[in-house]
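The complex appears here minus one protein chain, its other protein chains still in place.
Then we have subunit A:
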Amino acid sequence: MNKNRKSRNFMQLSPGWNAFSNATAALFSLLCVFPFLFVVLISFTDEKTLATNGYRLIPEKWSVGAYSYVFETGDMLLKSYGVTILITVVGTLLSLFMISLYSYAISRKSFKYRRFFSLFAVFTMLFNGGMIPTYIIVTQVLGLKDSLWALIWPLAMNAFYIMILRTFYMTSVPDAIVESGKIDGAGEFKIFYRLVLPLSLPGLATIGLFSTLGYWNDWFNALLYIDDPNKVPLQSMLMRIENSMSFIQQNSANSSISLEVMQSLPQDTARMAMVVLATLPIIFAYPFFQRYFVSGLTIGSVKE
């Protein structure tokens, strides 16, 4: 212990440079968090003082009016929350199910077609039909327009996650365990969920969190496939509000329409309150996310 500390002292930065490094890192770190804090402050500002003062760091008058407004007229927000939670839960479970099976199979040396199915997955990372062909297939062949499945299926698989998890199985599930299961007479499925799954929980947790974050933050699929206002997830609802706002600003000459639309939209502070409420779950889950993301990054880098 003592020796360790000595060697660290020996290599340490001089106090001046250490202070400089601290200041630089602290400043950048603060810059990264600042916009969120700023939006929180705005959401607690009184609407009238905001209209005259603009967005201020220290509001002239504090108020929780925005939040009570959002909760009173919260139908839209509540519905979107529901949609987002639903697609996040169903989507994450579905993708864990499909990804773990697929990557387990192609990690097994005894599977004759493993090379074919590895390539079948990897090729999708290299070449894709693009946005419009995908749109055509999803709407015209699968008929998912305005269906919640259009928010779930497109994000359910991902070749990159498959490669990460395959590597994880290969490095942290010893062949001997699978063999011992076989000797005990267990079938392949039983071996998978009795022996392999428990061992691969850290890998699954990483993929699960990637996937959860992907679903929670997704708005692009809703932008493409969802018109029904009852099926709009959280991020997409915020997007819609933003779009109508800029639409009004760009067409303010057309005042008769815009006044009506304007009144139906949440006010400045209420919008920021919604942003805060949409972000809070991520802030709370953040410690988990951070830990598993860092380990996920290192899993990804120790490839076979």
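The rule we apply is simple: a contact is a pair of C-beta atoms (placed from the backbone, for glycine too) under 8 Å apart; a residue touches a chain by one contact, two chains touch by 3 or more; residues count from 1.
Note that in this section contacts and distances are computed from a predicted model.
For the omitted chain of this complex, the UniProt record lists the protein as "Sugar ABC transporter permease", which is one of "Sulfite oxidase-like oxidoreductase", "Sugar ABC transporter permease", "Iron-sulfur cluster assembly protein SufD" or "Carnitine transport ATP-binding protein OpuCA". Across the entire complex, the residue among A:S68, A:S180 or A:N243 in touch with the chain not shown is A:N243. Between the chain not shown and the residues A:T124, A:S147 or A:T171, the one that touches is A:T124. If you put the missing chain back, the residues of subunit A touching it would be 7, 10-14, 17-18, 21-22, 24-26, 28-33, 35-36, 38-39, 42, 50, 54-57, 97-99, 101-102, 104-106, 108, 110-113, 117, 120-138, 140-142, 153-154, 156-157, 159, 162, 187-189, 192, 213, 216-220, 223-224, 235-236, 238-239, 242-243, 245-246, 249-250, 268, 271-272, 275, 278-279, 282, 286, 289-290, 293-294, 297-298, 301-304.
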